[in-house]
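A protein chain is absent from this complex, but the other protein chains hold their places.
So, chain A:
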């Protein structure tokens, strides 16, 4: 007090003490009033406007929504991520777990009430998912219940805009947006990191045409399964790849085991006579066969216990081209015998048919190789029996013929401008051109006439193989395939169609010439304009009886 008095005295306020005291009182009162005012105002703001902190849900949306889109080569959207609500509960905020569980059961009819009660009453749980990814209607219904301790968390839902389009290739994610199949899995790190869309080599229009034709084949020929591939020969870009039955990645839970099987990449087949051009190419390239050489193919060949015979025997002498055009097993085996087992095996290895295809895709199937390589296996493999490969692997091998002898690796993602396209020479350019010419002759004069398409110079080779069973090869169950290049004067694309156990149309057989070949023709007619392949308007050839099958099949679809 003494200090205070001396302090006031030093300020010389004695004379105006009352006035100063009043002023001080006013100032103190003003400050206190101001403080109360601020506190009141802030309290009002907090009460009415909430806090400034972003909610947990908002934060989680920001992070999770970053998964990149997937688009086709033209930028058409194939897969994207959208935010959607999921229902969760904080058990510690719930007094009556039974009331909450029974209330929610009125919205989610399949909810297990007892299990939910147990989870909500578990003292160790601070967070419980009740239902992931609820619809807007369900969300509103839960709000209307007015139950305690519930909240909606924003989550990301992967949406596949094309439905089943390219379903096997794209794959799908799990509930936490982690890729678990197809390219979603193969490029998980790239997609999860966000950023620009993953641009596939797939062309949506071509992909749809391929899937549509496979679906048609399934109806027309009652196939067990089917697969198809369209590859750009120069770059290895896969413009379409499909497996039937298709899958819809939006509904992974609905898929059956058979649907999940990707017959284009994840399965292997003994594809039959589509191997013959490979055998001939190997022999020509090894210098053991001249293009002008002829063979007597009138007699069957006996190798051990196996008799090699032709389905449509050629009367006597056949040129190398005749052997391909008319698909002679006997002639091909004779050529393989000239080639020898070692060189044959080396060639198959060179074109990638003895190892797993080098593609960025999980589950690409490795070939099934013969247990023992001997004279018999060499002979049967020469015409496509005894070695099972995936359709993609075979189509990739044929890029060598379409590409002047250089094989390219199939790819599903568009290359960056700085990426180089790796090409591997597997046969000489003259050999590749000879094989291409033989394949064209097969379509104009041989087993592949139903694949011909005016203007696109289709070259191809049929393959009809009996499926192996427990008691040997089953003559009633076939794998029918057709491998083709177009246009043969400047090959741009390789197309392969494989049909698993097709049935015969009325009055016809069930060979590739009658099912896979016409299907390929229909497909090429649809996709060539989409792929900007300029037609070669040669003089239109008269339509033979053999090619009427294409029209007959087309008519059914009113195309």
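Things to note:
Just so we're on the same page, a residue touches a chain if its C-beta (ideal position, glycine included) is under 8 Å from a C-beta of that chain, and two chains touch if they have at least 3 such contacts; residues count from 1.
The definition used in the following text is that contacts and distances are computed from a predicted model.
Looking at the choices "Integral membrane protein", "Acyl-CoA dehydrogenase family protein", "Oligopeptide ABC transporter (ATP-binding protein)" or "Cell division protein FtsL", the name in the UniProt record of the chain not drawn here is "Cell division protein FtsL". The residue touching the chain not shown here, chosen from A:43, A:193 or A:534, is A:534.
Per the touch definition above, the residue from A:83, A:294, A:319 or A:444 contacting the chain not shown is A:83. When you scan A:91, A:162 or A:460 for touch with the missing chain, the hit is A:162. Residues of chain A that touch the chain left out of the display are 11-13, 16, 20, 23, 27, 31, 34, 38, 52, 54, 58, 61-62, 65, 76-78, 80-83, 159, 161-163, 165, 204-205, 208-209, 453-456, 525-526, 528-529, 534-535, 537, 559.
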